[in-house]
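Only a part of the assembly is drawn; its chains keep their places, and the rest are absent.
Letters A and B mark the chains in the order given here, with residues in each chain numbered from 1 onward.
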Amino acid sequence: MPDFSSEITVKHIDSMGDDARIASAARVSTKGLDGDGGKVAGLVRALMREGHTSPFEHCVMTVSVEAPIFVAREWMRHRTQSYSEISARYTTLQPKFYRPNEDRPIVQTGKALDYHREEGTIRQVVVTEHRHKWTEEEAWKNYESMLSEGVANEVARNVLPVSVYTQFWATANLGNWFKFLTLRDAPNALFEIRQGAQQVDALIEELWPIAWRAFHDFNGKEEQ
Amino acid sequence: MPDFSSEITVKHIDSMGDDARIASAARVSTKGLDGDGGKVAGLVRALMREGHTSPFEHCVMTVSVEAPIFVAREWMRHRTQSYSEISARYTTLQPKFYRPNEDRPIVQTGKALDYHREEGTIRQVVVTEHRHKWTEEEAWKNYESMLSEGVANEVARNVLPVSVYTQFWATANLGNWFKFLTLRDAPNALFEIRQGAQQVDALIEELWPIAWRAFHDFNGKEEQ
């Protein structure tokens, strides 16, 4: 029987560079190759404030992500990241499906460019839960049935819903991770991708605390 | 009731430049801005043969694509194209689903990096057809049920399978369209994306016949 989850999981695989590296990269512009980072905090904050993004591009982070396909689809629209994803052509996927939990507001109001979410009624919540379960169980049963008959992975997977979990690595430089956060850790972002973006944000806070602070101070993002 | 299709559709929206434009771009390198294209065919063929790809980047084509989500996912991994896709967050999708037809070999042999396809048995073909239909009909019913209860598009769509059709525009320059074809109009490419790639190939043949001929002559692609 399939598993159900409401979690998006982002884990740190590796990273390169720290706050001092950003300052050193900036010093290349004014001191040449031997320029030390000097006073890191003031310089990093000034770079962020003035929109000088190049020095942030010499820091890099790889994360592993476990998320439903509908989240992966949005994530991979970011063309400045490198991806390696589990292949439903070459392998059999795991029976794990996304189901909104009670924190997920399931009613939308407003139009495409002016968009809000609200909590659902009890009836809406129950319908959502059961219709997810219904489809996902049927889909998994049919997927397994085709596989057991010897049908190719890449054909059988056609019936799996976009709520099935996929897994991938994503590598980007820090400048592009910040652009990702600007779009995906935002009130009008898809609820579930924001869960992932907030974990990216927390990893950056840990690895590049000065740059992280500057990003939040100068990019007008309200924290929540 | 849902519609079923085995088609991937690629249509020309707009394009910029022709074979002579490629030659003119190359002449910029040797003659400056006023360099005319001169003898177009010989120059374009030499550029392709020697791997000088920059001159091909000043020609551009936009296409519209209608394809199941599992094809769109592979297509959009190409980070050198610009995409505008119908949003399942902001709108209700159409009840149209992919189902492999009899031309689609549904059995796979070999391993991930040495991969082949074969026709299925009658039993396998029938199982595939019916399990697709089963899941897709259940999924559509559950999607509509949630929508009718007032659940948001972006939540209800979670249950739709990756075989549901999506629609998007893709814009790329000719150099990057050729890279797309090298990967996607190839024997080991996913069967369905190759159907799309071959339509891109046919559009290029019509719009840039000299470059198209050179691409096929010098890129070692067997034609089929």
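As a convention for this text, a residue touches a chain if its C-beta (ideal position, glycine included) is under 8 Å from a C-beta of that chain, and two chains touch if they have at least 3 such contacts.
On a predicted model such as this, the values are computed, not experimentally measured, just so you know.
**Student:** Fill in the total copies of the single sequence across the complete complex, 2 being in place.
**Tutor:** Full complex: 4 copies of the single sequence.
The criterion applied here is as follows: only the chains that are shown with their structure count from here on.
**Student:** When the C-alpha atoms of chain A and chain B are each averaged to a single point, how far apart are the two points in Å?
**Tutor:** 25
**Student:** What residues of chain A sit close enough to touch chain B in their complex?
**Tutor:** It comes out as residues 68-70, 73, 76-77, 79-80, 83, 87-91, 98, 100, 104, 106-108, 111-112, 115, 117, 120, 123-124, 127-128, 131-132, 134-136, 138-139, 142-143, 145-146, 149-163, 190-191.
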